[in-house]
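The structure is given below, and queries will be raised subsequently.
A protein chain is absent from this complex, but the other protein chains hold their places.
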Amino acid sequence: MQIEFHVAPLFAIARVSGELDLSSAEKFRSLIDQELRRSGVPNVVVNLRNLSFIDSTGLGVLLGRHKTVKSWGGKFILTDIPPKIVSMLEMAGLMRVLETARTEGDAIRLIESCRYANREEASTNE
Amino acid sequence: MQIEFHVAPLFAIARVSGELDLSSAEKFRSLIDQELRRSGVPNVVVNLRNLSFIDSTGLGVLLGRHKTVKSWGGKFILTDIPPKIVSMLEMAGLMRVLETARTEGDAIRLIESCRYANREEASTNE
Amino acid sequence: MSNHVLIRFPNVSSNVSVARVAAATFASFREFSISDIEEVKVAVSEAVSNAVLHAYPDSQGMIEVLLENRNDGIQITVKDFGKGIEDIDKARQPGFTTMPEHMGLGFTFMESFMDELHIESQPGSGTTVRMVKKA
Partner (left out) sequence: MSNHVLIRFPNVSSNVSVARVAAATFASFREFSISDIEEVKVAVSEAVSNAVLHAYPDSQGMIEVLLENRNDGIQITVKDFGKGIEDIDKARQPGFTTMPEHMGLGFTFMESFMDELHIESQPGSGTTVRMVKKA
């Protein structure tokens, strides 16, 4: 499992390739957490296009990262999910729990629209 | 290892994918021989673009087919050889022994030009 | 076709991948579809991950994976010599887990993806998971 990061002011894009299982779970967890701490961005877009395998341990790690990022006030959005991985997420009931988008662009628009929503909320509250 | 055949009047194109080793050597040998017998064409263009692995057993099988096809009066031409496979062929000294072409088109032109050469030879001999 | 492959290794997480690719390659010589082989990969991953994660808490121990040809498909047996499972019925329930950040879906996936799943376990002496996939 490898992750390639691209960092923008509002979000990090994490392009994941390879297999997400017990042998790579700890690496996934620490790479994502490290990058968020290092860059200080609240949101992560996780591009799964080149994820070739996932099992229940891998699904558990995705759910775990989702919860952590949410608790830090950010979004954790999966994009470009291969059909095989979609059916694993469905079997685990995670399509209803995790946030997903078709493409990185869709995920970024989602993050930006929430930012404006939050701002409006903030200015309404002032 | 899988082979997809496309047969034209003068030649068969064999598109090979997967791994060529001891576990697939016999299958490679019999698929090629079968197709040549079935179609009756003398020449084979072997496209190796999707060959992901070869070892000395696989190299031996290529050399063996080359010799057989040659003894039947045909040509056995390798095309689209991935760099990794080229260096294996080089290490075995086979780049000088086997016929190779960059693309299927190049191989087909080679086969057709020989056909005319043979014809001319034949008509000169008449 | 009475072939078999036995794989033995300690409870180190990277060996989950080694066992999984070995099983997938073993299966690829039978008449399985690509999606059958993906299912075998998940099932092996689950069974071996369980042995690595649960069988030997805080100690080293060995795991054995046996891949066997059968007339109608393949049989995969994953064996450990660890702490065993007290209540197998409970362990098989979807969502049951004794480990944080795990899904409790290991046995559920093995059951969904294979044609047979047999679990034998003696608390204190180990667990054997035997699975069959029909070609």
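Letters A, B and C name the chains as they come in the text, with residue numbers starting at 1 for each one.
Keep this in mind: a contact is a pair of C-beta atoms (placed from the backbone, for glycine too) under 8 Å apart; a residue touches a chain by one contact, two chains touch by 3 or more.
All values derive from a computational prediction rather than experimental measurement.
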*Displayed chains contacting the withheld chain*: B, C
*Per the definition of touch given earlier, which of B:16, B:44, B:61 or B:111 contacts the omitted chain?*
B:61
*Which residue numbers on chain C touch the omitted chain?*
3-10, 12, 14-15, 17-18, 21-22, 24-26, 28-29, 67
*Missing-partner contacts on chain B, residue numbers*: 19, 21-23, 25-26, 53, 55-57, 59-61, 63-64, 84, 88, 91-92
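In this section, only the chains that are shown with their structure count from here on.
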_Mean-CA-position distance for chain C and chain A (Å)_ = 29
_Measuring centre to centre with CA averages, how many angstrom lie between chain A and chain B?_
47
*Measuring from the mean C-alpha position of chain B to the mean C-alpha position of chain C, what distance in angstrom results?*
42
*For chain A, residues contacting two or more additional chains*: none
*Taking each residue of chain C in turn, which ones touch at least two of the other chains?*
none
